[in-house]
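Only a single protein chain was left out; the remaining protein chains are all shown in position.
A and B label the chains in the order they appear, each numbered from 1.
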Amino acid sequence: MGIGILALAGAFLLVAPLGLKPYGIFILSMWAVMTIAAIGLNLTLGYAGQISLAQAAFVGIGAYVTAWLTTKGAWPFWPTYALGFASCFAVGWILGYPALRVQHHYLAFVTLAFNTLVYLVFRNEEWLTNGIYGISNVPRPSLFGFSLKGGREFYYFCLANLVFVSLAAWWLIRSPWGRAFVAVRENPIRALSLGVDTRRYTLMAFAIGAGLGGISGALYAPLTQFVDPTPFALGLSLNLLLMVVLGGSGYFFGPFLGAIVAVLLPEWLRFAQGYYLMGYAVLVMVMMAFWPTGLLGLADRLLKK
Amino acid sequence: MNTVLQVRDLRKSFGGIVAVDGVSFDVEESEILGIIGPNGSGKSTLFNCILGQLQPSAGDVRLDGRAVTGMRPCDLNRLGVSRTFQLLQIFPHLTVRANLILAGQEHQGSMLSRLVGRPDAGLSAAAERMLGFFRLEHLADEDAGGLSYGQQKLLDVAMAFMAGPRLALLDEPAGGVNPTMLANLRERLKAINAEHGSTFVVIEHNMEFVMALCDRILVLAEGRIIAQGTPAEVRSDPKVIEAYLGRG
Partner (left out) sequence: MLPAFFILIGTHTFGLPFWLAAILGGVATLILLGLAFKKVMVDPMIHHGVLPLVIATIGLAILMKEAVREFYGADAWPFPALWATTDVTLFGAVFAVQSLLILATCIVVVGALQLFLAGTLTGRCMQAAAQNPAVARLLGIRVERMILYTFLINAALVWIAALLVTPIYLAKFTNGEILGLYAFIAALIGGFNQVRGAIVGGLLLGVIDNFCAVYVSSSYRMAVPLLVLIAVILVRPQGLLGRVEERTV
């Protein structure tokens, strides 16, 4: 049944842009981009059990690296994409060190503070980021001679990236690393006594999660073609956290589902405006009270009965 | 005979309380050494200091003559020292098989090869053998959290032997296990010892279990060794009786 749903969803994603207006295609592309960031956070939080409220900062770093280098530096896209990943990987590795000392709400606050600091840098360092005016006219790349300027073409590019990231994440989770991540989450002391270098795996979980945030940012910049500090404030980090937890943290497809609820539904339910957010907030609270394992955890339980 | 583990003047204090007070002993190859003592006599603290879970305040630990004092538990484990904990420590959301493979995966290859290679092949076979040995085959694909207490305890011990350790330190393996399972466990431990010549140190409260399993026993009270010898010698030592029952 799972494969059926997957095939159906895949088919939908392939044909959907044919029947959508440009704005609809843009939103669907945004869903793919945010899902990539949420997959990263799911690795850090869902599998390795390390809470991070800094994912938006990494999306921002990736977006600024790409935006700055492709406009002011006139670099081609791919090197900036790689650099966006690498710089977030490195910063994420460093941000992992506090997790070796503190956990839970303390870690949440350290990462939260980090996110706000990065946001302040985006806003204030005008020579680098152009401050609140942002960087505009970020070019869209071309691939093997195909121009990706059109909204539909760029959507397929985002989708291809999502597939690539998903496969990589799937491979990682099925590898001994994925097992070690879960071991770090469930029982770090026992893991340590079994030879699992919990320090290194914790740092890796942070770095890889952050790196995927960077990839998401590297796609975000050419998608919106405009990068300013506002989207990368704490709000997006909280939103990504909600996506992961609502979809089902530690479930592979959790981020996909969570991003649907957080990115696509608000657009479809636009007429409801503020009421949608209120409904969303109530949904989050009800889920946490009764099914803290998220939508997929709930589905899992219903199917087993 | 080779000395596998050498502990010299090991000391650990928490604030003003001395939990381990200058303990020295040797463990010979393929020996099963028991450590007994009343509650709070410092047995688990001693284990934690030997294994790097706690930093000892003073003293020296050697493995095959090599200084390993205060080494990180994961590095020590990769040198061939494994352990179990007083309280059950398994990974409830991994399957029984995944628990076992996890216990062996860090002992082969580099960290990178564990990501890009296919390093599970040899481990699957080893896990299969271990499942058979501890009679857990029928549970291999269950989540470990769903097993009965006794089965989880067997899994816990099986994980400690997954990597073929040179030395295994078991903290109360018999605690909370029912009599049938207990006989099974003791027989399995004896079998591993006989087949592979593995060396054990066992902390235990269950006297019957420890007397039947061990070649030699240390008695700890208030952080010091007060007696040692064969099970028969220890059983009749007046100092041991006094430590357990108080001064008559």
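A few notes on this one:
Everything below uses one rule, namely that contacts are C-beta pairs under 8 Å (C-beta built on N, C-alpha and C of every residue); 3 or more make two chains touch, one makes a residue touch a chain.
Being a predicted model, the structure only gives us computed values, none of them experimental.
Within the whole complex, the absent chain has one touching residue among A:V102, A:L128 or A:L167, and that is A:V102. Shown as candidates are A:A74, A:A289 or A:L302; the residue that touches the absent chain is A:A289.
Contact with the omitted chain, checked across B:N48, B:Q152 or B:S198, is made by B:N48. Screening A:V227, A:L241 or A:V263 against the full complex identifies A:L241 as the residue touching the chain left out.
Looking at subunit A, the residues touching the absent chain are 51, 98, 101-102, 104-106, 108-110, 113-114, 116-117, 120, 123-124, 189, 238, 241-242, 245, 274-275, 277-278, 280-285, 288-290, 292.
Convention: only the chains that are shown with their structure count from here on.
In this assembly, the C-alpha centroid of subunit A lies 42 Å from the C-alpha centroid of subunit B.
Listing the residues of subunit B that touch subunit A in their complex gives 51, 53, 72-74, 77-78, 82-83, 85, 89-94, 98, 101-103, 105-107, 111, 114-116, 119-120, 159, 163.
The touching residues of subunit A, counted against subunit B in their complex, run 172, 175-177, 179-180, 182-183, 186-187, 189-198, 200, 250.
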